[in-house]
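For this depiction, one protein chain was excluded, whereas all remaining protein chains were kept in their positions.
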Amino acid sequence: MTAFHLSTAARSLLKTYRHRAVIKTVQGLRAWEFRNMYPCTSIAEHNSMEEILKKTVVPLPTYEMREKSPPPPESNSLEFMHFYKSLEKEQRLEFLEKLSHDFGVDHRWASDLAAKMLDTQGRDVATILQVEDRLRYSLTPRYRQLLTHISKVQGGVKFLVDLRADLIEFASSKISDSPHMRDLNSTLKSLLSEWFSVGLLQLERITWRSPCEILQKISQYEAVHPVRNWTDLKRRVGPYRRCYAFTHASMPGEPLVVLHVALTEDIANNIQGIVREFATVDVDEDVNKINAAIFYSISSTQAGLQGVELGNYLIKRVVRELQSEFPHMAQFSSLSPIPGFSLWLQGTLGQHKKEGRATELLSEQEWREVEDVTGAAPGAPALEALRRLIGTSEWIRSDRLVHALEPALMRLCAWYLYGEKRRGYALNPVANFHLQNGATMWRLNWQADTSPRGIANSCGIMVNYRYFLQETSTNSTAYMQNKVIKASEQVVGLVSQFQKNSKL
Amino acid sequence: MTAFHLSTAARSLLKTYRHRAVIKTVQGLRAWEFRNMYPCTSIAEHNSMEEILKKTVVPLPTYEMREKSPPPPESNSLEFMHFYKSLEKEQRLEFLEKLSHDFGVDHRWASDLAAKMLDTQGRDVATILQVEDRLRYSLTPRYRQLLTHISKVQGGVKFLVDLRADLIEFASSKISDSPHMRDLNSTLKSLLSEWFSVGLLQLERITWRSPCEILQKISQYEAVHPVRNWTDLKRRVGPYRRCYAFTHASMPGEPLVVLHVALTEDIANNIQGIVREFATVDVDEDVNKINAAIFYSISSTQAGLQGVELGNYLIKRVVRELQSEFPHMAQFSSLSPIPGFSLWLQGTLGQHKKEGRATELLSEQEWREVEDVTGAAPGAPALEALRRLIGTSEWIRSDRLVHALEPALMRLCAWYLYGEKRRGYALNPVANFHLQNGATMWRLNWQADTSPRGIANSCGIMVNYRYFLQETSTNSTAYMQNKVIKASEQVVGLVSQFQKNSKL
Amino acid sequence: MTAFHLSTAARSLLKTYRHRAVIKTVQGLRAWEFRNMYPCTSIAEHNSMEEILKKTVVPLPTYEMREKSPPPPESNSLEFMHFYKSLEKEQRLEFLEKLSHDFGVDHRWASDLAAKMLDTQGRDVATILQVEDRLRYSLTPRYRQLLTHISKVQGGVKFLVDLRADLIEFASSKISDSPHMRDLNSTLKSLLSEWFSVGLLQLERITWRSPCEILQKISQYEAVHPVRNWTDLKRRVGPYRRCYAFTHASMPGEPLVVLHVALTEDIANNIQGIVREFATVDVDEDVNKINAAIFYSISSTQAGLQGVELGNYLIKRVVRELQSEFPHMAQFSSLSPIPGFSLWLQGTLGQHKKEGRATELLSEQEWREVEDVTGAAPGAPALEALRRLIGTSEWIRSDRLVHALEPALMRLCAWYLYGEKRRGYALNPVANFHLQNGATMWRLNWQADTSPRGIANSCGIMVNYRYFLQETSTNSTAYMQNKVIKASEQVVGLVSQFQKNSKL
Partner (left out) sequence: MTAFHLSTAARSLLKTYRHRAVIKTVQGLRAWEFRNMYPCTSIAEHNSMEEILKKTVVPLPTYEMREKSPPPPESNSLEFMHFYKSLEKEQRLEFLEKLSHDFGVDHRWASDLAAKMLDTQGRDVATILQVEDRLRYSLTPRYRQLLTHISKVQGGVKFLVDLRADLIEFASSKISDSPHMRDLNSTLKSLLSEWFSVGLLQLERITWRSPCEILQKISQYEAVHPVRNWTDLKRRVGPYRRCYAFTHASMPGEPLVVLHVALTEDIANNIQGIVREFATVDVDEDVNKINAAIFYSISSTQAGLQGVELGNYLIKRVVRELQSEFPHMAQFSSLSPIPGFSLWLQGTLGQHKKEGRATELLSEQEWREVEDVTGAAPGAPALEALRRLIGTSEWIRSDRLVHALEPALMRLCAWYLYGEKRRGYALNPVANFHLQNGATMWRLNWQADTSPRGIANSCGIMVNYRYFLQETSTNSTAYMQNKVIKASEQVVGLVSQFQKNSKL
């Protein structure tokens, strides 16, 4: 649902697009001119990495000359981009390591200025401020300038987004985790944050009349509830639906983050009603039936923009957009999946068995139902049977179990979302995303996603995170700084039932 | 012609627009909601500057918490903007001084980290890099964060551009030139440079079918050769003309820098042929008559973007655009005014008189013509007569003088452009702009601007700066770093004639 | 206000545009190709009218071959257009007379078929229908085909609109009023009616962001309340205003009929409040202050579309548009001038004097006021004085007269609008236009247009024609078929006061 989940899907997509990016980039200075300058085949062969880096990463001007140094010619940036794109994955790693290691901060220079700064203590304010400015300047990595220049050529920003996707991939696969690489990543992230600042983003409403180029991407990027065909896609941008995306001037035709909204009478407790129902394609919207906006899918599309907050801003812009379209609308809520709940549950059951606390998580009555249906003996065997049922999704076929397990699975799930933490924050990434945004954990919904995938991932449970715009700022701060989760009575009630049953 | 010249024209315009900006900005969070929160009349009265600053400029998070601090609510930024806009000029100065002084870098923290950095010398690279990053972070002025947040609300970027225009005005009028204010200005400029990076700008061709909103602004911003009426305006975007502008996603409908181009058979030596000729409105362009593109006007419109290079990039983008429209076009050149030449000439004449070198600048023959026409005695009287003729533009009425003075004025003007310097760079600001861009000083044109203004400013002389794209990067570096001016044989010839005559 | 008034203004404009039309038209088949075929200078000289007509107006195919005749080559149409455009006015008249006379219906053929039709009486239905179809076909003027072909080439429809403008001009100036020319005019009108059918028109809302090309035309076409400058124009498309136009696919960028609307709290009784008030440029619309839509100007721009109903449809489309933007809006009304009232009044006064009924039109009290103010003797002298006052607009300077004459002028004006007829329909053309549309004569407004022009034309009185959409169809039929005028109580009351006073 968040960028986090999609990264694999997005990444495979990016591979497809990457090749195209090269072509487009080079078009900048008119593709054929450039090709004449640097015949494709020879680049990687005739230039060593060192040569390219030396040539394209020009030295930082002295502090005095910093405003008097015209930008290097565009061909510098183009050559760097072209070279990088021609490299295989492992070569890219090597190349970026060289770049980050050899063209970073000049430590000696920085140290000298740090010493100088300590010397100026007690001097006049003008002197102090100037030394600070020099020190700040000296702490600029040399490659930062190159990145800035690249951002100015056509296709440059997209190139840097993709380059950062590589960096993140190297880091997450632990292939490389050098401090220099981390510095490069963080420098690049901070630049991207400036360029993808919300003020520079365009909110676009996507409809069936939007360019096919965009709709196709929307369709491909949708990983949560995959789009099946044209009709399905048409419905998702049709009546009682809204689809919004942020786009960016430097990457035209490329939606960066996409939010799908359903307009409903009440806060939806079921995803099939939203993504499967076909009655809505050719009707007129009846504004009297629209009281709630349900965010049922949000997808980030650019792996390289990880950590650059976009989804949060998109949700809030959309809320405002919808408020102006439907002045009386008061309910804004997600209908979110709970990836990882089933896995966590099986892990927890296993743990309890190992620790000899096999009977704890369910009530006696609940265990009895499991035993009856499965024919398993009480205690560990029943627990194991339950674990298998969850793992195979078979419990869903027994109406009796569906009925009997509802209270147990609901309170376990509430605990998973509310109580399970990682470094103090919600373990579940979707929950963490919405809580960071300042949403309230509003309602767990039983049998909300009865697709095989929904049963397998979260026993069919889904959760609403509700957005009260006037509260999000407070909630967000409370969560991020004090790790406090805002939750509704239903959620809190389920959690305390869990605690009672679990003797926590 | 450059941002430099237009600042007064632009500034008066900005005043008109500024009021509107407030309204638009507030619209961000739906104007009336905001007005309900902060009834207009009371803001300035009920809140002291200190209170507003304390409330809206939140402290920099600790280094550890820097990624865990959600942005402050939008209303913070809106309140700051609203308050600032409600202030009178002098109050703004006071307010910005407080902001820059009280909410800048935390010097103690920075010093502590500088000391720590010196301690880590010789430690492992990870430690060193981390301390550097902490130091860099500690050198961030506290107000920088606020500026970033403001950029994210609707109308925020435009607000900051206008705020910087205020800063520049305060600085240039010497009202305030504190080091803290300079730091604020430089922080803001560096942020604006990121946001107005060329990658984020859109090149727009302006035609008669462009929105009226934009054409009206184009018309108003044109200060060099003022637009007289609809027909005049229509012609400047009609056949044998091109008009391009950079716009920015965050300031829709607002051209940032505007370039007017005439398409001609040869490099134009005369501006009247371009801005006065009315034969061109309703004809078809004959592509066979188009061999040259003449940049006859370039205007920056935002005082607050001073120092953020846009014009340079615009010219080069336009050259490429035209090359793709007219593949065989090979001549790209400005036809530029020479503001300041007449004044300089009068000053120089005065200087020579004072120094008793009255006869130096002109040849004997030339002086004789002056004496004949004016009836003045040789030496100082003739010089004084000439000076008066220049000052009153009266020489232009005498065909004989026009003829006789041509060689003298041409070589003096060549010297003025080529030889007169300020800190080593061309004194004339238009020359400096094009030389920084890497253009070649190509040709001085006699009687190129015979409008009263043209005669008064530069004795009717204009100059072509020619752009050879493959050379601009080299020329620019040579000029900016070594102060070398690339000039044509004509110009160099005139300069050496001047030197001979002036016994330099 | 209607097409009727504007014809002179529009006509002078058309002259300007006509020349351009030639260029554009020829562009169809790539201007230079065509020019190569027919070098401009020689066309009119080397081809007589007869030759051109013979060449371009191909014979009507036989009934049997009517579907098997491919269209003549486009160059035929282009040659006709080019030739016609190259003619002087008088030559055009001659040319059109030839065309209409020599290339109309084949009377003999038609007669033969009429005879045949009479023979088929009583035959089977298939035979009857076929003879009718043949007869209908034979009644097609030969030039009709040419007109249809012309409509298909680029610029062709505009050419025909302009050609019809010529026809109308010839007819109205009585230069030519042959039955053949009338037939040509009526054939062309019926074709234009098909092409400018409402289903083929686009409603465009004009704003400050519309293309300058269109706004300039809007500005030029506005004859009722002339646009003074950019600011004035900007206001007319700004807040509390709406400007709509119909455009047509075949004449892009050309508004055909333009409607200006003011959004007000009540039905406006005063035009100055609408066209002079400058407070509105930069504010936000407050939807709570918008209860009424006032149509304060409607202009047809194409003389050649006279009689093709557009204005009526535009008003009704706009009402619906506004209803959907402001669902609670219930008042739709014009604020219309009363051209001709002063002239009629002076004529009527003259008539009364001649007929010795000098004291009839005003009450004794009213006459006394006139006598007092002017010092004229009762009876004819007072009447003459009043007539002079009206003719010179001088009465407006006397507050006493303004006060005293109000009831008299109001009831006279009501009578003029309601009671004065031409062939049974309202004499006043604006009234006739709105009554045909089915509007109600709603309210006369005293001192509604105090501009010199308003006083001179209609003693400053203006009138609202109100549109109740559910009634327009009935009203329109009642008016057009039975000459019944729907009027409000105020109007009817004034009329009966007039009748009482006038002893009618």
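Letters A, B and C mark the chains as written, and numbering starts fresh at 1 in each.
By our rule, contacts are C-beta pairs under 8 Å (C-beta built on N, C-alpha and C of every residue); 3 or more make two chains touch, one makes a residue touch a chain.
Note that the structure is predicted; figures quoted are calculated from it, not measured.
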In the full complex, displayed partners of the excluded chain: A, C
Candidate in contact with the missing chain, chosen from C:200, C:330 or C:484: C:200
Option from C:128, C:343, C:380 or C:427 whose C-beta touches the chain left out: C:128
Residues of chain C in contact with the chain not shown: 29-30, 65, 67-70, 72-73, 104-105, 107, 110-111, 114-115, 117-118, 121, 125-126, 128-130, 132-133, 135-136, 139, 148, 151-154, 156-157, 179-180, 182-183, 186, 191, 194-195, 197-202, 248-250, 307, 313, 320, 323-324, 436, 438, 473, 476-477, 480-481
Residues in chain A touching the chain absent from view: 19-20, 23, 27, 31, 208-213, 215-216, 230, 233-234, 253, 282-284
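We take it that only the chains that are shown with their structure count from here on.
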Length of the line joining the C-alpha centres of chain A and chain B, rounded to whole Å: 41
